[in-house]
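The structure's right below; bear with me while I get my questions together.
Left out: one protein chain. Kept in place: all the others.
First chain written, first letter: the chains are A and B, and each begins at residue 1.
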Amino acid sequence: MSQTGNILVIGAGIAGMKASLMLAGASNKVYLVEKLPIIGGKVIKNEESFPNLECSTCMVAPIQQDVLQNPNIETLTYSVVEKIEGSSGDFSVVIRKRARYISLTDCIGCGMCYEPCPVSLKNEWEENLIDKKAIYVPCSGSLPNVPVIDSEHCLRLGGGEDCSLCAEACAFEAINLEDTDEILEVNVKAVILATGSATYDLSSIPDLGYGTLPGVYSPMEFERLFASNGPTLGEITLRGSDKVPESAAVIHCVGRRELKYCSAVCCMYSFKFARFLNHKIPSVRVFNIHSDICVPGKSYQSFYRNIEGADTGMLYTSSIADVSVSENGSELKVSYPDAAGSLQDLNVDMVILAAAVIPDPEVTVIAEVAGVDLDQQGFIRTVADGSGSMETSRKGVFVAGTAEGPKDIQSSVVQAESAAGQVMDIVTSQAAGS
Amino acid sequence: MKEFEMQKSEQDKKLRAKVGVYICECGPNIAGKVDLDRILADISQLDDYQDVELVVRKYGFLCSAPGKDFLEEEIKTNGFTHLVIGACSPRDHDSTFMGVCKKTDLNPYLYRIVNIREHCSWVIDEMEKATEKAESYIRGGIARVLRQSELFEKPLDINPDVLVIGGGIAGIEAALSLSGDDRRVFLVEKTDKLGGSALGLSGIFPRQGEVVGKKIESVMQNGNIRLFLNTRVDNVIGFLGNFEIELVSGENAEITDIMTGAIVVATGSDLFDPRESDNCSYSESDEVYTSLSIEKMFKAENGVKLRSGKMPSSVALIHCIGREEKNYCSGICCSCMMKLACSLRSQSSDIQVTEFYRDICLPKKEDQERFTEAEAAGVSLIRIKDISVKGTEVSFQRINGEKCEESFDMVILAPALEPSADTEYFANLLTVPLDEFGFFQEVHRMTNPVGTSTDGVFVVGTAHGPKGVSDSMQFARASAGQILTRLIPGEKLIPEVAVTEILEAYCTGCGNCLEVCVYGAIYSDDGRGISVVNEAVCRGCGNCFGSCPSGALRTKHFTNTQLYREVDEALR
Partner (left out) sequence: MEESAEFTPAIVGFLCNWCTYAAADLAGSSKLELPPSFTVIRVMCSSRIDHNLLLSTFFKGADGILVAGCHPGDCHYGEGNYYARRRFALLKQVMATLDLDPDRLQLSWVSAAEGKRYAEVVNEFAEKIKELGPNPIKNSTRF
C-alpha cells in the first residue's frame, strides 16, 4: 500500500499552509479548507512582523503562491467543514463550498466588476475602516486574487432586484449569479485544525472607550492603518479625519485580568506599534502604559530595549484594571494609577488597546464538528500531557497554531511542523499495517 | 572543454531553432491596451535572427484549460525548440506554462514567460507606448530564450536514517518521533546517561520527572534507536539525504562510522553563572543556591535545608539573574520560581518566602495559575527596579523607588539559560552559524525555526534558545515533521535545478564564493585548486556570482549572456 493518503487541513493561515505544504511535499493529497475567500490568515494583515520588522507579505506571499500552485493541495476557499465522521486513518468529511459566484479558473482578477456594483458595505477584513462593494476582494494583493459576492447584501442575490452590473462588466464570463453551494465528500486519514484565534472584545470594557471614542483603536485596526495596502494606503490618520496623531498611548494587557492568562504576543506588538508610529510620524510622542513586560525567548528583549526610551515612553501602572480613557476636548485623556498607586492623567490623540488573544468565536462549532475537547480557556486542547504532541482528544485529529492557544508566528510554525510529522506517522504506519 | 562543447551544441540547436511566440490577450487586460496585431506583424517580420523560424500567435486565455491544451498541441505539432509566452507575471503562471512544456518534448527551461500585463498594459496608459513596450519585452524574451539551456532535474537517492546529538529531553523526543521500521535513529549522548537537564527537574516538577523516566524507558526498548552513550561526534560531511559521520565512544575512543540523511542537534544549554553578574557576590559557603541545585536538593531531601541541616525560616527567590547581561528573557524562570515558592510553602508554612521580580513573564496560558497559586500560598511578591545580592543580604529598590535592605536565611537565584559550552564546537563541525547570543541560528526565525543554513541539520530544544520542557519537545517534533515529510524511505529528493556552476578553466580557487555562500553549497577542491558547487545544496540565489573576480561562475538560467540579451533589447 502506498505511504500516502488524503489529509484534511482546516484553516489556511501560516500554520495550516505550512502543514499543507509539508504533507503535499510528501505526496499526500491535502484538502485545505479556508472559510474566508482568501488564504494567508492573520499574518498577512500585519505589514511587518516583530521582532525584525520583517515584511510579512514578502515572507508569506511565496508560501501562499506555493500553496495555490501545488498540484497535491486542493485549496477550498470560502468553504466550511460540516462533518468529520469515522476514526483515525479513515475519516469521512463533508465540506460545503459556499457559492462564490465567481469562477476561480475564469477570473483573472482585473477588478473591473467592483466599480459598477451599486452596493457599499463595510469591509470587515479591513476592520471596517473602509468600504467595499458587494462584489469584492478583501484587500489588494489578495490570494487567490478572485472576488466573491456577499450574497446577503447583493441587490440581486439578497434583495431580489434585477441587477447584474458586475456580470455585465466582466469580460471573462467569470461571474455566475446562479452559483450554488456545493457539497464535497472526501475521505481522509488525518485532520489538522489550524483555525486560528481572535482578539478580545474591547467594547466589553466600556471604561476604555473602544467603540465610543473614535480615537481608540484595536490592534488589528492599527495594523491595517499602518499597512501600505490598507484602507489609508499606510497613512496613519485619525478615524474620520485627515489629522495625523501627534501623540499616542498603547495600553497593555487589555483583557488579561478578565481571561486570567497572558497572551505572550501583546507586549511585542505594542512595542512594534511604537516603532511604526515613529517611523511614519517622526515628531510623534508615544507612551506604553504597561504592567509586566513579557518578552520571552532569545530575540524579543533586544527589540524591547531598542524601542524603550527611543520610540516610546514607558509608563508603569500598578493596575491595568483601573486605567480609563475619556474625551478631553479634541484629545483623549488616559488615567492610570502609577507605581505608587496615585492616578495620573495623560493627554493623547490616539489610544491603541493591546487586546488579548482569545479563541476564535466559532471554535465551539469547529470543536463540535471535529469532535474534540476545548481547554479551560476555550482553545482546542491537546492531550500532550507533558510531551510535545499536537494530538487532540480525538485520535487522528491534530491542532496547530493559535487555535491551540495564544502564540507567535514561530511557535505556530513549530506546531504545524510537529502536527505534520504526527500525520506522517499515521499515514506510514497504516501503510505498514496493511 | 566541456563549456566549449556545450556552447557548440547550443549553437547547433540555434541553427535549427524554431521559436513559438504566444501572446495571451488576457481578455481586454492585454488586448485592450496593447495593439497585439501590430506586435504579431512586427515580430513575425523580425529579421534579427538568421536561421531562426518564428511562429507568432495570440490567444484569448492561455492559462485556461483550453488555452493550455492549445499550447500543448502547438508545441507538439510545430516541434518548437524554444517557447516565449507574452502574458502576465511569472509569479502567476510561470509554473502553469512550465507544466505545459513538461507534457511535451520541450525542456521547460527553454521556455520564457514575458510579463506584458503588470509591466505594460496595466501601467502604461497610452496604447502606442504600451504596444512599443510590450514589443520590446517580447523581443527581449526571444533574445533571451535563444540563450537559455536545457536543464534537468537530478533526483538524489537518500538515506532516511537520522543522527540525534544530545540525549536530553529534546533529543529523546526527536528520536522517539523519528524512529520506525524503515528509519533508524542514532542517538548520541556525551555523558553516561540520558535525560539531560530535565533529570534535575523532578524535585519540584514530579510529573515532568515521571514523563522523562518513561521516555528514557521507551528509548531503551526501541529496537530502531541505537544509543551511543559516552560518545562524541567527531566528523561530519554531507548534506540533506546523505551525511557521513564519525562517532568516537568511550575511553578507548572506539570509532563508529555511520551514514544518515539528517542530523538533529539537541545539545541543550547551560545556566548562567550568577557570579558573572555585577549584582551578585557570594561564596561557596554562603546559603546561596541556583534554581537547579535547589531542585536537586528537593529531589534528594524532599525539601530544602541549610548547610547546618536546619530548615530556613526565610527564603528569598530572585528572578532574572543574567537577564540584562544576556539581553534576553529566558521565558521559563518566572513559572519555575513560583512553583518553587509554592513547594517551599508546602514544605512548611514556617518558611517565609519572598519573591523579587522585575516582570512576571508567564507566556503559557496554563502558567498563569502559578501566579495565583503563589499569591494564595502566602508568598510575598515584590516588584523591583533593581537588586543586588551579597551573600544572603539582599538590597533592592521597589518599583515606586523606595530602597530597602533585607537579610534572609537562604537565597535562591534563577539564572538565565545560556548556550552550552560545546555549542561552538558543533557550529564548526556542522557549519551552522551562531546568533548574536551564541545559540544556533535558525534559517528563518518564523517560517523555518528548526532548520539551519545547512539543510538537513535541524536545531531543537534549548540549543536553539531558552525554552521550557514542553516547547523543547515541540521543537523536537517539528524537526521530526520536516524529516518525515522530506526524507521518505525509497523516495528520491529533487534539488533545485537553476543552480550555479563553477567553470574549472576560469576558477583560481580564491575561495571568495565559499565565504559568501550562506548555504555552504560551495567547497574547495584542494587537489584541483578550485572551488566546486554542490548542486544538491545550492539554491541558485547567485550571491557568489558577484564575489567572483575571475568570471568562473555561471548562474544557470540567469547567466550574464541571458541577462545581456534582455538589456540589449531594453535599450534598443
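Quick notes on this one:
Here, contacts are C-beta pairs under 8 Å (C-beta built on N, C-alpha and C of every residue); 3 or more make two chains touch, one makes a residue touch a chain.
The shown structure was predicted, so the numbers you read here are calculated from the model rather than taken from an experiment.
Here one chain is not drawn; of B:E72, B:E118 or B:E535, the residue touching it is B:E118.
Considering the full assembly, A:S228 is the residue among A:S120, A:N187 or A:S228 that touches the omitted chain. Of the listed residues A:S92, A:T105, A:S120 or A:S140, the one in contact with the hidden chain in the full complex is A:S140.
The chain not shown here touches chain A at positions 47, 52-59, 61-62, 109, 111, 140-141, 145, 227-229, 233-234.
By the touch rule set out above, chain B reaches the unshown chain at residues 89-92, 115, 117-119, 122-126, 129-130, 132-133, 136-137, 140, 443, 453, 498, 516, 518, 539-543, 545-548, 551, 555, 558, 560, 563-564, 566-568, 570-571.
Please note the rule applied: only the chains that are shown with their structure count from here on.
Mean C-alpha positions place chain A and chain B at a centre distance of 24 Å. Residue ranges on chain A touching chain B, taken from their complex, read 3, 14, 18, 22-23, 25-27, 49, 51-52, 54, 59, 63, 65, 69, 105-106, 108, 110, 171-172, 260-262, 264, 292-302, 305, 316, 318, 339-340, 375-377, 379, 384-390, 405-406, 408-411, 413-422, 424-425, 428-429, 432. Considering their complex, residues 26-29, 61, 63-65, 88, 91, 95-96, 173, 177, 180-182, 207-208, 210-211, 215, 323, 327-332, 358-369, 372, 399-401, 435-437, 439, 444-450, 465-467, 469-486, 488, 491 of chain B touch chain A.
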